[in-house]
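Working notes, beginning with the structure itself.
The complex is shown incomplete by one protein chain, all other protein chains being positioned as in the whole.
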Amino acid sequence: MPDTAAQIAATLLELRNVQIVYDNAVEAVRDVSLSVPEGSVVALLGSNGAGKSTLLKAVTGSLHREEGEIEKGTIHYGGRDIGHARTEDIVRAGLILVPEGRRLFANLTVDENLTMGAHLKDTARMKFQRDAVFDLFPKLKDRRHQISGYLSGGEQQMVAVGRALMAEPRLLALDEPSLGLAPLIIDGIYDTIARMRRELNMTILLVEQNATQAMEIADYVYIMENGRVVLDGPAEKTRSNLDVQEYYLGFSGGGEHRKSFRDIKHYKRRKRWLS
Amino acid sequence: MKLMNALAALTLLTAPGALYAADQGVTDNEILLGEVEPLTGPPALLGVAHNLGVRLALAEVNANGGIGGRQVKLVAEDDGYVTSRTIQSVRKLVGVDKVFALTALSGSGQALAAMPVVKGIGIPAMVPIGPLPPLYEPPNNNIFVVGQSYTEGMRQLALYLAKTYPGKKWGVILQDDDYGKSLATGLAEAGKEAQIDVVYETKYARGQKDFASEMLRVKDAGVEVLIAGGIISENIAMVKEAEKLGIDPVIATFWPGRVPEVLKAIGPASDGIYSVDYVVPLQSEAGKAFLELASKYLTEDEVKRVNRYTMTGYSSTVALLDAMKNCAEDLTWACTIEKMQNDAAVDTGVMSPIKFGPDNRFSNSKVTVMRADYDTLSYVPVD
Amino acid sequence: MSYLVNLLASGLAVGAVYGLIAMSFAIIYKSTGLLNFAQGEMAMITAYVAWSISTSVDGNPFIVAAGSILFAIVFALAVERIAIRPMMNEPILSQIMVTIGLSVIFRSLVILVWDGLPHGMGIPAGDALVTLGDVRVRVAQIGVILFLFAAIVAMWAFFRYSRFGVAMRAVASDDGTAQLMGVNSGKVQMAAWGAAAVLSGVAGVLFAIGAELSPSLYALGLKAFPATILGGLDAIIGSAVGGLVVGITENLVGGYLSSGLKEVAGFVIIILILMIRPYGLFGEKRIERL
Amino acid sequence: MRSGYYKETIARHVDLTDALSQRVWIAIALAALALAPLYFDYYGLSLITLMAITAVGAMGLNVLTGWTGLISLGQTAFMVLGAYSYAISTESWGWPPLAGLALAGIVPALASVVVGIPSLRLTGLYLAITTMASAFIVNHLVLEFDGLTNGSSGIFVNRPTILGFAFDTDQKFYYLCIGVALLTVLACLNLRRSRIGRALVAIRDNDNAARVMGIDLRSYKIYAFMTSSFIVGISGALYGIFLSFVTVDGFPFLLAIEALAILIVGGIGSIAGAILGAIFLVGLPEVTSMIFSLLGDGAQGLLSTSAHEIKGLLYGLVIILFLRLQPHGLMGLWQDARRVWTLWPLRY
Partner (left out) sequence: MTRHLLQLENVTKKFGGISAVNGVSLHVDKGEIVSIIGPNGAGKTTLFNLISGVLPVSSGQISIEGQDLARVPGHRYAQLGIGRTFQNLALFKHGTVVDNLLVGCHWRMKTSVLEAAFHFGRARREEIAFRHTVEKIIDFLEIEHIRDKTVGTLPYGLQKRVELGRALATSPKVLLLDEIVAGMNQEETEDIARFILDTRDDLGVSILLIEHDMHLVMDISDRVHALNFGSTITEGLPHEVQSHAGVIEAYLGHGSGEGPAAAAPIQTGAVA
């Protein structure tokens, strides 16, 4: 990983040797270092329980809600140590998370959901941002007075992203934005991510299960397993890693084609990078 | 300590009769008495006042050299007016504290529930609060009930009102428990002797706070004489409702609520309310003498909490102490019970003399009808 | 006719008291998922403080009002901070148990600090009688009804239009996510407790003025349970309506049927209503977090 | 350090315990219970008796609230019904006490169907308040039917004679209560590991999934109500015998709240938790009194004025502090202790 002084200066989010423990006993994240340079898209991949969500909680200051604690290491955002900052202050500094599963306020209208996104802004700023979001997602303007729980999955995802944009993020963290969505909608989401980066020059941290699409859009990729980063590198380079191809992208033996699920053998030897 | 307990238990197994040495609670220089009282929650109003009365009696006797040179002490257990805790407390007083006698068994329902246990143990016990007939009919050898039954009190009150206000329409509001039932019985008995025309009668659930609909019905029925059979708060609510509705029936309450605070809480509308009691009002000559005695032995704060229950507690305890004194060195349960039964009447001045007999465990005290005077926050006997 | 009108009037007066306390339950439930079993006790303590103030200012109603509202808020915030906040991440049932523990403490506290006797509040202005056609009521009773309606309007506007009101609803819907938006859920909880304390405190004080002050005043809280269940635990305005329904039903039952039934009337109604609408008359489905 | 016992057949898996150490501990506990009357005085014994009765009731509530997840604030109603069923059948109708005890279970179980059916669609606090409502209504009915129940005057209850054995002294009654408590423990343990216990817990954890597994939610919720009320009814009857007097006043609303507190303090859903919770909450007032008597005469002097309020205060405070510091209840404490014990001295 590049570690020159100049590089760090341009880094928006920087985690160093972070170790996270739940309930004083369960170790969820071990010795993770990760950096998100300003203006880039960084993807964090890994299976369930690898510690990705825990990491996001640490970054957004919501670990304590589940009795988690950063035991070691530092988290710097915009040059400031946010390892023990309150969520409120982190949000104010522009680090915004779109949580897994969208988590809309189901009983509130679209408008009210968006308002919530700008909770820390004054009313004039809120209205301005809302118009900006409606420009980005014209469909939401039509549905602004609808109860968000009754929107379709794609629209809900738009509200979730729009709500995050209301806070004028410098760094937008997306937790599994494609989970449980139809291919067409996933395409739409990745489109939006690309646009946000292109048009708003936003820095994006993408936490995904769906490695294929995340790797296409990302500049840099981290892969986590069992609470550790086991592999990282520029997206291009990572994509060509044979293990990544087999275990994350589903290509067999370095071939160009996906293997069929029908051909998968039982008791195949499992590859693990560590432990 | 545990070893001692074990040994005691072993003796008990070999000689079951020896569990309660007749003179338990009596040491060379001390006698221990116990009582169960509601000392928490709203009923603490009566429990605390009663407790003061008992302590007053003890202080008085201790100041005069105690009983046979022994100082008398009191252990008070709080039951919060909860029946199960009353019984547990009795067991604790007798079994753990090893008291010699009991000066109170909490309220009427609680005493009734504790009766089989107390009877079984055989410890002398006074019941100065809530004298219900089942407590003394048939008489229990070791349970002495001081005061007058609600039934008899109600009967006399009703007879007085029937005589003073003949030909009026009556309304009756009673609580849905023993207390209410006793009042109903008393009223029925009075009805046999005098003309009582009840036009409205109802039972309310204990703890009810809003009496608007009841009083509306009182108004609607044209009630002229109202028996407000609440304990304390309920009577306040009823009288205030009557005031609100602009009706002015003759209102009669009962002794549990005969405390100045009730008059104060109701305000001027309380003037002229009837009540009945078997202890003297605090403002009478005898009452003032009692207060003087109280201020001699109790703190200023405590004197403020003195009310009619202090008098009943005091009187019944004096009767008990008297019997114990008469036993002199033979301070046993049997002797105490025997003396209580056969001794001359005990007069404390605040109620009619207390006297029991071989087949009588009830003092059957005389009741007086009285009327409230709001200006002095007191009650004045009417005849 | 006058009989019925009078019954309805007194039903409305006592129903407004239930309604205000029921609203307090609903406000706290809605924003934190917690049913505060000590609400009735808190109303009682506020009434006692109002009494203490009243005796030292000769029953000046304005000073009493200002003083007791201020106390209600400060007291509720203290309770929230000391007893409830630390339990925030515990199971909801444990939190409820804490409020039950508080209720035991508060009942003891009242007798410890004041006494076990009944008292008049000593506020002549509130105790005064007003004649409205066939009906005579006390000023305090008119006050409690007016206050209820004011509270309904205020609550409705607050939750609909104010941004903090929307934030409270968001916390109710998903507090974790609301925190990700920068909402300080501690502040929301404080606001809920404060507002609830004012509503129930005012109800307690006004009821005590019209009736009397005693350590059994907390029982009003018990009567407000059916009201809030009837309206829906999460329905703040529904709870107010529930209170009125319970109050009026009680008086009608007491006036036409029997007093004994009166005390259980509220409970009978909720069983009947919940058989048809398991989330109360105005409650939202699936808000329950237990 | 115990290193575990290997199970050689599936049948061993199904047993409650096959561990020698556990069996030894059980034997010791039983022996201690049998010998308790030798070591405890009159009052102490009645306290243990009360704990046993309370534990039975708590285990009953645990079936409904702990396992099935249906929160009830109304189980006192079934205690009342159990106590009255026993009192009326034995004292007024002259039934044999054993039949009375059976009735004390059956009547509440049947009555609970009436409460249970309207409650089928309710969950959480809605159910809690509705069950509370039924408790108030039952109390009202008991007072209303005073021809049968003797209204507010209540019914005196004598100590029973069962199968020719008279439980007439406190010690004998202690054995009866301990016996019933042990039987309840056994029945609950067995029930919990059966298809029925699993079905109830499944309903609590995820009712839709439970239904897809073939569990009839309605019937099983009613089962839970009935089983719970049966056990609670028995505890009500024992409580009535213990008090030797049955009135509605003996079963205040406070009891329902305390019952829930017992489960939570003990550790909800666990049988051992229900027992520990019962011991804790019944013992708590005694402990606070003891603290007061330790404070000596100064505190004694306060006795008539404020000490009892302070006691109430202390009681509430202990509950709050307990929940705050030991949120997993006594069972959690016990497991922590055991972990320390088994790992000691090799922590980590």
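In this document, chain identifiers A, B, C and D correspond to the written order of the chains, with residue numbering beginning at 1 in each.
Assume contacts are C-beta pairs under 8 Å (C-beta built on N, C-alpha and C of every residue); 3 or more make two chains touch, one makes a residue touch a chain.
Here the structure is a predicted model, which means the values were calculated and not measured.
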Partners of the unshown chain among those that are drawn: A, D
Contact with the hidden chain (one of D:R121, D:R159, D:K172 or D:R211): D:R211
Selected residue (touches chain absent from view) among A:G39, A:G79, A:G180 or A:P234: A:G180
Residue among A:E14, A:E112 or A:E155 touching the omitted chain: A:E155
In chain A, positions touching the absent partner: 45-49, 139, 150-156, 176, 179-185, 187-189, 191-192, 209, 211, 246-250, 258, 260-262, 264, 266, 270
Contact footprint on chain D, counting only the chain that is left out: 10-11, 13-14, 186-187, 190-191, 193-199, 201-202, 204-206, 208-217, 223, 227, 269
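Convention: only the chains that are shown with their structure count from here on.
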Partner chains shared by chain A and chain C (touch criterion as defined above): none
Shortest contact path, chain A to chain D, counted in steps: 2
Approximate Å spacing (C-alpha centroids) for the pair chain C, chain D: 32
Whole-Å gap separating chain B and chain C, where each centre is the average of the chain's CA atoms: 36
Per-residue multi-chain contacts in chain B, two or more chains: 40, 44, 48, 176, 205, 305
All touching chain pairs, where touch follows the definition stated at the start: A-C, B-C, B-D, C-D
Chain A-facing residues of chain C, complex: 89, 163, 166-167, 169-170, 172-174, 176-184, 284, 287
Residue ranges of chain D touching chain C (in the complex, touch as defined): 69, 71, 118, 121-126, 129-130, 132-134, 136-137, 140, 143-144, 253, 257, 260-261, 264-265, 268, 306, 309-313, 315-317, 319-320, 323-324, 327
Residues of chain B that touch chain D when the two form their complex: 2, 5-6, 8-10, 13, 19, 39-40, 44, 48, 51-52, 55, 76, 78, 80, 82-84, 87-88, 91-92, 94-96, 109, 112-113, 116-117, 134, 176-178, 180-181, 205, 301-302, 305
